[in-house]
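Before I ask anything, let me first share the structure, which is written out below as structure tokens.
Here the complex is missing a single protein chain, while all its other protein chains stay put.
Going in written order, the chains are labelled A, B and C, and every chain counts its residues from 1.
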Amino acid sequence: MTMLERAFAGGSALYDERGFRGRVGFGHSSAILHIDLANAWTQPGGAFSCLNMDHVLEHCARINTAARAKGVLVLYTTTAFDVTDPNRPSDMGLWHRKIPVHLLRTGTSDVEIDSRVAPQDGDIVITKKRASAFHGTNLTSMLTANGIDTVVITGVTAAGCVRHTAEDCISEGFRPIVVREAVSDRVAEAIQWNLFDIDAKFGDVEPIDTVLDYLHGLNRFADR
Amino acid sequence: MTMLERAFAGGSALYDERGFRGRVGFGHSSAILHIDLANAWTQPGGAFSCLNMDHVLEHCARINTAARAKGVLVLYTTTAFDVTDPNRPSDMGLWHRKIPVHLLRTGTSDVEIDSRVAPQDGDIVITKKRASAFHGTNLTSMLTANGIDTVVITGVTAAGCVRHTAEDCISEGFRPIVVREAVSDRVAEAIQWNLFDIDAKFGDVEPIDTVLDYLHGLNRFADR
Amino acid sequence: MTMLERAFAGGSALYDERGFRGRVGFGHSSAILHIDLANAWTQPGGAFSCLNMDHVLEHCARINTAARAKGVLVLYTTTAFDVTDPNRPSDMGLWHRKIPVHLLRTGTSDVEIDSRVAPQDGDIVITKKRASAFHGTNLTSMLTANGIDTVVITGVTAAGCVRHTAEDCISEGFRPIVVREAVSDRVAEAIQWNLFDIDAKFGDVEPIDTVLDYLHGLNRFADR
Partner (left out) sequence: MTMLERAFAGGSALYDERGFRGRVGFGHSSAILHIDLANAWTQPGGAFSCLNMDHVLEHCARINTAARAKGVLVLYTTTAFDVTDPNRPSDMGLWHRKIPVHLLRTGTSDVEIDSRVAPQDGDIVITKKRASAFHGTNLTSMLTANGIDTVVITGVTAAGCVRHTAEDCISEGFRPIVVREAVSDRVAEAIQWNLFDIDAKFGDVEPIDTVLDYLHGLNRFADR
């Protein structure tokens, strides 16, 4: 047992004793939300590149196939900026002081969704400016107006945009379901501890088979 | 004196007696915010076309010249939707049930800023999905991160997007200055009563000469 | 026909021709939202006092009786501030520069809901700091988490908090139903023009009988 595994076991025991780690569960109507599956994160060799993305994208493609077969809305985010000169008024906020967001320019292939999980007709791509898919975007009102109560979350990074999105998701009143095998990061251990924290307090971290079973079991959108 | 003028005079007297209609004033750092000066609103003959837009655009162009001379950030909004089929999950929200937003399609010339006030390098265009420029956009955090405390508002419509933007602007903690001659609508009287309400409670409605004097009197951005 | 009636008739004709003034309609699950029915607004003689409040409160009481009989959630707002000295950092924002919000002090009877429509066990009172019931409050996430899609709005003022609330309501993805006879203001004409604007673009302004019929027709919450 590694030190992290011991920390997770000890934390889980404490949480269980105190009534944390409950299940939020699937609701009545879902959307898929892929966080930052754009080339800057999915392709190797860049500042934003993440670990093990070939496998993550395969899982995301399987989720998309299952979701589209049932008319479930598929949403993507990317992160891109119109003004990346830090000496001018820009849309980067203060974030460029912490991380190299000036590399993420609107209209470049870096911020396009990876072709292996390319959006199809009827999917919606949201360009966000901050970590959370909910911050400074119309995601909340789009989910509400479409009667969606459950958000299946994949993507990168576990310690950044995925975690902040899951936290905001339950805060806004939606059920976050994070797909364990479809999330990554740049630091291997950060995947583990962030999924641990999310599952304890903010959303359900579920294996991909559970998510696929759920999607396969839905009635088609048109039948509802 | 028309009925509306009498209502405004009576309302103003009551407000003055009770301590309403105060001045929010200009702060230390401004941005210009042009609401929906895209072709669907500025050109005649469409569902969204507004009154007197040639004059409004001339005023907006003068404001831009004065602002850019001093390095003041120039922002624009447009309103556009990726999915306009009301039978599919879309980004139109419930708004298509009230007004014909399905006509405003992402990527069409209708939702492009009118060439008479075309954005220049360093300006930022925000695509919004609702009436207010603040709703579902990164406008608040962009203003905050850039240290801007005052927003000079122009555009259309007085009864819709301009008013909701001014209300949100002061709610978020920024000073709204609405340029009287640079605002329009489809219904002439609605311009008058909405400017009356805004000035009474939400922001300062100022003549264009006051705004131009303010801009001319600023130091250049680079000098600050 | 008065000048305002002519403006409304002309505006309505133009809107109808262009596809505005649609119906948002009632959804599947409602809440009642009473805006600022606290003593500062409902009792005569103060800076915030509104017209005709005895009648407004009678209508609101009838709505409450009908709503509670069916287990429909009843929400109230009040507006109150913890620090009202404009020379100290306060929670009044910039609003005190426009209107006399320094008179609305947390914990005083002025900001308590009028006893004629007193909250009952299970009702929720939201203390807001700005015009809209949605701004800086947990209203959106409370509605979402409780599966509510329709908000029946009453209260004051038409030109201020009621209008901004209705605008935000549809922006967030909920259906705003404004009860015509249960809304007031300090300026009589402002009631008319704001209800006109709301009905044209943001929500349905409905007579109280339509709202009561709707509530009477619901199944009880426990049966759903």
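Here, a contact is a pair of C-beta atoms (placed from the backbone, for glycine too) under 8 Å apart; a residue touches a chain by one contact, two chains touch by 3 or more.
Small disclaimer: the values here were computed from a predicted structure and weren't measured.
K.L.:
Would you mind spotting which of A:114, A:167 or A:181 touches the chain that isn't drawn?
P.N.:
A:167
K.L.:
Looking at B:50, B:142 or B:159, which residue reaches the missing chain?
P.N.:
Of the listed residues, the one touching the omitted chain is B:142.
K.L.:
Identify the residues of chain A touching the omitted chain, counting contacts across the whole complex.
P.N.:
Residues of chain A in contact with the hidden chain: 2-4, 7, 10-11, 14-15, 18-25, 47-48, 93-100, 130-132, 135-136, 159-160, 163-164, 167-168, 170-171, 173-175, 186-190, 193-194, 197, 200-203.
K.L.:
List the chain C residues touching the unshown chain?
P.N.:
That gives, for chain C, the contact residues 31, 73, 82-83, 88-94, 122, 124-125, 129-130, 135-142, 144-146, 148.
K.L.:
Which parts of chain B face the unshown chain closely enough to count as touching?
P.N.:
Per the touch rule, chain B residues meeting the hidden chain are 140-147, 149, 171-174.
We take it that only the chains that are shown with their structure count from here on.
K.L.:
Quick one: superpose chain A on chain B by CA and send over the rotation angle as a multiple of 5°.
P.N.:
Roughly 180 degrees of rotation.
K.L.:
How many angstrom lie between the CA centroids of chain A and chain C, rounded to a whole number?
P.N.:
Whole-Å distance between the two chain centres: 36.
K.L.:
What whole-Å value do you get for the distance between chain A and chain B if each is reduced to the mean of its CA atoms?
P.N.:
34
K.L.:
Please work out the Cα centroid separation of chain B and chain C, and write it as a whole number of Å.
P.N.:
25
K.L.:
Which parts of chain A, given as residue numbers and ranges, touch two or more other chains?
P.N.:
140-142, 144-146
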